[in-house]
Each structure stands twice: as structure tokens, then as C-alpha cells.
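Missing here: one protein chain of the complex. Every other protein chain is in place.
By letter and in written order, the chains are A and B; residue numbering begins at 1 in each of them.
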Amino acid sequence: MGGTSKTWLRLGTILLLSLSVVLSGCSGGNAKPSGNNTPEQTATGNNDGKVEPFEISIFIGEAGQQPTPDNKIYKKIKEETGATFKFEFLAGDIDQKLGVMIAGGDYPDMMTGNTKLTAAGAYIPLEDLIEEHAPNLKKHYEKYWNMMKDPNDGHIYILPNYGVLNADPASNWYAGPAFWIQKAVLEDAGYPQVKTLDEYFDLIAKYKEKYPTIDGTPTIGFEILNYDWRNWSLFNAPQHLIGHPNDGGVVVKDGKAEIFADKDYAKRYYQKLNEMNAAGLVDKEAFTQNYDQYMAKISSGAVLGMFDQHWNFQTAEESLITQEKLERTYIGLPLVYDTSIRDHYKDRPALNLNNGFGISVNAKDPVKIIKLMDRLIEEDWQKILSWGIPDEDYYVNEEGRFMKTQEQRDNFNDGTWKLANKADAWFKFAPKMEGYFSDGNSTDAAAQPEEFKAGLKPYDRQFLEAYGFDSPVDFFSEAPENDIAYPAWSVDLVDGSEAKIVNTKQNELSTKYLPKAILAKPADFENVWNEYVSEIRKLNIKAYEDRINEVLQWRRDTWSVK
Amino acid sequence: MANHSTTPRPATVAAVNRRIRRGRIEPIIFHTFNTIFMVVLVIVTLYPFLNTIVVSLNAGNDTIRGGLYLWPREFTLQNYKAVFVSGTIYNAFWVSVARTVLSTLLNLFLTTMLAYTLSRREYVFRKPITFIFILTMYFNAGLIPGYFLMKDLHLINSFWVYVIPSMISAFNMIVIRTYIGSISESLVESARIDGAGDFKIFWQIIFPLCKPVLATIALFVAVGAWNSWFDAFIYTSSRQELSTLQYELMKLLSSSMNANNNPSVAAGAGMTQGAAAQMVTPLSIRASVTVVASVPILLVYPFMQKYFVVGLNVGSVKE
Partner (left out) sequence: MDETLTKDRTGRKSKKEKKMTWSLIKSQSQLIYMSVPLLAYIVLFAYVPIWGWTMAFQDYKPARSFSDQKWVGFKHFEFLFKDDSFLQVLRNTLAMSVINLILGFTTAIILALLLNEIKKVFWKRTVQTISYLPHFLSWIIVTGIVATSLASDGIVNDVLLKLNLIKEPIQWLSEGKYFWGIVGASHVWKEVGWNTIIYLAAMSAIDPALYEAADIDGASRYRKMLHITLPGIKPTIIILLIMSIGHILEAGFEVQYLLGNGLVLDWSQTIDIFVLKYGLAQGNYSLATAAGIFKTVVSVTMLLFANWMAKRLGEERLL
């Protein structure tokens, strides 16, 4: 035994020594070998030596995947501009990562927007750089210039990635909040117009009575999800029912924001849910299920309706499509309390503040970076970044319209393919054109009307025809012009401030009391509700509302020059 | 002790009978019960892993419906393809292997050496050093001060940040020290009479005798080193070539979750695009990532098990 253990140890020691020799080679201090993700190190030949290669290190504040080293779009960018990107994606807790980045002052050349980084002074002001070196960007953001300014010091640090529109966008796809209902329920009832909450639940109740099971599974009338950060399904409906757009936790009335959680119009909604629960329409497990269980129920086809944002349950809907249960997919309804209220679910995209790229104080050559961004916002590059390479990723028909074959469409939904053929890591956060190109094509393939029609299933076509609609978006009222300060949910509550703490506590109360109220015996509802309201009123809600109103007011003052 | 058998104690007939009866029937009952218990245990503990494998081999679009137990409904290798398609995980795998092997060897040597010195009751600094080490289990200075220390030591973006800060664990030291306490003191004393110094005693006598506990500690350290991703996240995330397997897999998982949770991305797919090609969902990626991450390290345990044999150090044990 002793002998073998000695050999074992000796072997280990040798291994250890050899390893340390090998590894000391690759640790060698902090000097970064440049461009370790991009195999081509030398400048490309066919540019008459004009292009000087340079590398930009970029921190992306959310998860993502490294593009492949031979990604065709990045290759093209490098050929023309000399730029290569070195991305660092976040996987893990952003607060922890930012804490050490800020404390150590260890910033790469560019970072995606984050209020913590702005507060720490990690970005450089961009207005002079843009004035001097970036005429295209200047033009791109012209109408939005004042809105981009930081409320605290008036500088522009972040270039918003979404919300700069050159036309009212014609969309065929609604990703936002709504009361969703299975198409089969509407079909069964003879395609009625459903406007109010009461009509909606009547339909569901009737259908459930008629079909107590769907494909062998007990029918679930109404589903609610309140898991982790996905809480809007339970929290957000009341503001929409009284005809307001999504402002998060507040309703903005006559320019003043106030919370709605404790208001009577909120009570009316939860009381309705309480009655529906007593009638057996609400899923018994609604408040204990996790996200996966919620998705499983929806994709079983047995859930008749829910309030949610479309993108949140979209994967489940895709599963229904693959199962060929198209009648079990959903249509969004902009419900209100009564027909005198005009629905305002669909809104116009607002400028995506605090999102997009900023240039860090550590950037070696900010001018080069801004010039690169200025080049890439031009239309020829925007087409490449959004649609891809003509004849490879899409084709142009005789009328000059951009179209895709089914294979090309599938490619665009294939994450693996995109890593090699799309520059998404960059494009997602970069300034971009939204609306139409100068030739009339949509900037976004999904919004191209011909593309939408070509992808439409016969069942859906028939369904829409029954209503006389072109797309599911037609169920919603046309979005009116946004209030200049809209949306209130994008107000930065400031970490650690009383406003933010109060907001956290209020959410906690809602998480605790709303399920209780809904599950209570109808006779007890009143008691639970009153307890909930009195608990909310113990909080310093005013601090929260004041902060929002302060920023909204600031926006109205500064943004008015539109 | 051998003479016990030649001189049986006087016993009543009843007692002998009882013993015989017990000797035949009782073990059968016990073993039956024990086997049933173990079978149940095996089923209950095997299930989650088996289920994870099943999910990893099932089409993501189908998994979302739930109700998957012991057999995939729609077999696919897509979820593994999604893991292996990223070129970065091969390098990360070797980084993980290197850090695991290096950490394990260093930990075994240094922790056992320390445990030996602190097991010597005559050692004058025994108590203060023990106390100082034990306390480290119960406080944490916090992320940011730790980051500054690594920065000052030039360990940021260096491979050594995986190894150097975790060369000794107080917990493991105590476990080894307790084990050393069960080894006969006479061995050490006779070696000392032969003129051996403490290092020699440690290296030639104690270390080899600690094999069962060292196997355990090796397992603990190896599993810990293999599974850790936080150091890669905080200290080396800007150098791709230093990324570890766990961190790469974690990035993959987060990005698949992110892709699903993002309204702007989601808007592209959906009804307009017909049956979505999105076969891979966070649920199924999580399963394949778990399998890929854990299988290499799972193989360590069976290898260590042979050191757990009862009575391995016959003759060296106390009394």
C-alpha cells in the first residue's frame, strides 16, 4: 500500500510541476494579447492600406453568445472600417459585476447603458464628439437630442438603441400586454366583439361549461402568473382597464402620477377575479406555480385566457403551433371596464432611455469609435445589419421589395446560424433606423407586410378574415401620440433611495395580499382588501410618487423642444 | 484477542439458542429491509438526474409541455449541439481541468501539512493558529475588498486567481485533523525515537495513512474547483481564453434565457414567421448544460471509493 501511494504522490507532484510550468506561460501578468477572439490579425489587403485595424472592447450588460470568429458581417465591418470587436457578455448578477468594475475603475472601451455606471462617471459625454465627427448620428438623433440628456447633468452619455422612428411603424405583431383568449373560444362563440372584462369572463365561463376538458386535460378558465420578477400578470391589469397605457406601477392622470394598487378601480378588478375564483374559473395553482409550470399549462392547450405580455408566453404558443393546435393559440384583447373607455394598450414606441452604447472613460480612441458608429448608421450598413446580405439572406423581387424564402426565414430564427451570419451582439445595442428605408422597405423584416402575409397560416388567415382584420394588431385601438414624458416606468428610482425601497415594499405587499384576496371566500374579500390597503398606506408612498413626478416634470421641461 | 474464540464464555442454553436464532433470521430481515430501503433511495436519487438527461434529449418545443419523466417524447441531439457549437467551450474545458487538478493537489498537500502541525498537542502555536483558521469559515470581507486584494496582487485576468486564493480550506483542515487524531500516537513516537523530524513524520507516515480522508477531501476540493464559476465571472471575465467550462456553460444558459425574455427579440419570431424554428429553450439547454458540466466530475467519485475500505490502515490504528 505504501509503495503505491508513493508513486501516486510522485506522479501528482510531477503533474503539478509540469502544469505550473505550462500555465505560468499563459498567465503572464495582465498584458492582454489583443484580439484573441478574432483570428485574422492583420489588416485586410484590398483597402490600399487606408484601413487601420483597431479593436474595440465592449461590455454587454446582459447575457449573450460570442459570435463565431469567422462571422460574415463582422468580417465585412473589419474589411471596410478596420474595426474588430471584443465582446464581454454578462452571465451572473449585474450588481456584483458592476460593483467591482466601478470600484476598480476597470472599464473596457464601450459599455451598454446602465444608470449605475452613469452615476459613477464611467461614460464620457458624447455631444461634442457627435457634433464634430458624426454628422449621420447627429441627423439620426436630431429630434430626440434633448431627451437623450442625463437628468442629473444634462450630458448625453448613452445612444439609445431603440425608439428612433422615421415613420409611424406599421406593425403586424403585438408583443405587449393584453387579456389573451384562445382563438377557439371566439370561434365557438361566433367571433363576437369583446370589449369589456365582464364580456370576456362570460365567454370563458360559457366555453368552460361546454368543454370541461380539452384533449383530456381539465379546462382552466383563467391563468395568472406571479413568479419572481414576472409579476405584471397579477399587478398591471387595472391601469389598462381604465384606459391608460402601461406606466408600470403608476397611472398618470392630468400630468400627475399616482399608484393605483390601492385604488377602487384596482379593487374592482381583483374583486372580479375573486368572484371568478369562487366560480372555479381561476386556476387553483395560479399562485404557487413557477414559470415552467405556467408555460406547460399554456402549451397543453387547456388554458382559455390570461393577462400577460405576449413575449412572455410566446415559447408556449410556438409549442402549440408545432403541435398543430392553432385554434389553441391566442389573440390579444384590449379590455376595458365599460365601452365608454377607449383602450390604450398599444402604445407608440418611446425612446429607449438608458439603453444602447456609451463610450467609457478608459476608451483609447473615442473619435475612432464614434466615427465607426457614424458609418454604421448609414442606410447601406443598416440594411446589412438588419436584413443581411442580398441574395444570401433575403432577395429583392421585381417591385424592389425585400422578401425571404422559407429557408431564409428559418435561418433568422436559428440561434446557431445567427452567431455566424448576423452581427446581433453589436446591432442590438447600436443606434439603428426604425421604420422604413428610403426605398420603402421596412427596416425590420418582421414588419414587412408581404413577409407577414407570406408567413400567415391558413387557420389564422381565416380567423382574421372572420373579423375583417389584416393582423392581430387590428384588435387594438390606434395608439395616440404619447404624452411627452411617457413612459413613467422608465424613471430611474435611484438605488437605495426611499422611493425605491418603498416600491420594493409595495410590490412585496401586493405579492402577499393579492393572491390572498383572490382566493378568499367572496364574503371575506372586503376584509382582506382593507387590510392590504391599510398596509400600503403605512408606507411612504409619497416618496415614490414624488420621485416619479419630479422626473416627469423634468422631462416636460427639457424635452418640449421636440 | 484471538484467544477469545478458544475460550467461549459460559452461557445459558437459552442465550445460545437466542443467539443462533438471531444469527439466522435477524440478518435476513435486516438485509431485506436494508435492500428495499436502498432500492428506494436509488430510485429517488437517480430520478432527478435521469429526468435531466431525458429533458436534455428531448426537443425543447415539446419539453415545454411538461409531463416528461423517464423517456424522451421527441428525441433530439439539438440541445447538445447548441452546447458544443460554441467554439469556446473546448478551451474552457482544459482550463477547468487544469485548475481542478492543480487546486486538488495543492490543497491536499498544504491542508494536510497544516492539519498535521495542528494535531500535535505539544505545538506551542497550535491553539492560536487553529482559531485563526477556523474563524475564516464564519466571515466574509465582501466582494469589493476582495477584488482590490486580487488587483493589488496582480491576480486579475490571471489563471492563478483560480488557484492561489483557495489553497487551504479551514473546514477540510479540521476534517483531516480529526482523522489524524484517530491514528495511533505510538507510530509518531516510535518514528521520533528513530530520529525523524516532523516533516518526515508527516510526509512518510501520516500522509499515506490518511488516504481515506484525503480521498474525501480530494473529492470535495475537486468538485468545488470544477463547479465554481464566480471567480471567472468576477476576476477573469474579460479574457476569453481564461474562461472555465462552468462559466461558459452559464453564459450559454443565461443567453438562452435572455433571448426568451426579450420583447424585441421575441417580436421577430412568432406567428408571422410560421412554425418557429426555435427548437432550443432555456429549459432544455439547462438540462444539457447540466449533463455536460457534471459528467466529467461525476467520474471522480467511483475512483475515490476504493480508498474508503474499512480497515485500510490495519495496524496503524489506535489501540
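Throughout what follows, a residue touches a chain if its C-beta (ideal position, glycine included) is under 8 Å from a C-beta of that chain, and two chains touch if they have at least 3 such contacts.
From a predicted model like this one, the values you see are computed outputs, not experimental measurements.
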Among the chains presented, those that the missing one touches: A, B
Option touching the unshown chain, where A:293, A:540 or A:558 are the choices: A:293
Contact residue for the chain not shown (choose from B:85, B:101 or B:174): B:174
Candidates B:83, B:187, B:205 or B:219 - the one touching the absent chain: B:219
Residues of subunit B (touch criterion as defined above) contacting the omitted chain: 1, 4-5, 9, 19, 22-23, 26-27, 30-31, 34, 37-38, 41-42, 44-49, 51-52, 66, 110, 113-114, 116-118, 120-125, 127, 129-146, 148-149, 164-165, 167-168, 170-171, 174-175, 178-179, 181-183, 185, 197-199, 202, 212-213, 215-216, 219, 223, 227, 286-287, 290, 293-294, 297-298, 301-302, 305, 307-314, 317-319
Absent chain, residues of subunit A that touch it: 93, 95-96, 98-100, 102-103, 116, 119-122, 226-228, 284-285, 287-290, 292-293, 495-496, 500-501, 504, 508, 511-516, 519
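Convention: only the chains that are shown with their structure count from here on.
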Centre distance in Å when subunit A and subunit B are each reduced to the mean of their C-alpha atoms: 38
Residues of subunit B touching subunit A in the complex: 61-62, 64-67, 81-82, 85-88, 98, 101-102, 105-106, 108, 143-144, 147-148, 151, 154, 156-160, 207-208, 211, 229-230, 233-234, 237-241, 247, 250-278, 280-281, 283, 312
Subunit A residues within the subunit B interface of the complex: 1-2, 5-6, 9, 12-13, 15-16, 19-20, 22-23, 26-27, 29-30, 32, 36-37, 57, 59, 62-66, 68-69, 88-92, 96-97, 99-100, 103-104, 106, 108, 162, 172-173, 175-176, 292-293, 295-297, 299-300, 309-312, 314-319, 321-323, 329, 406, 409-410, 412-416, 419, 428, 444-446, 451-452, 455-457, 460, 472
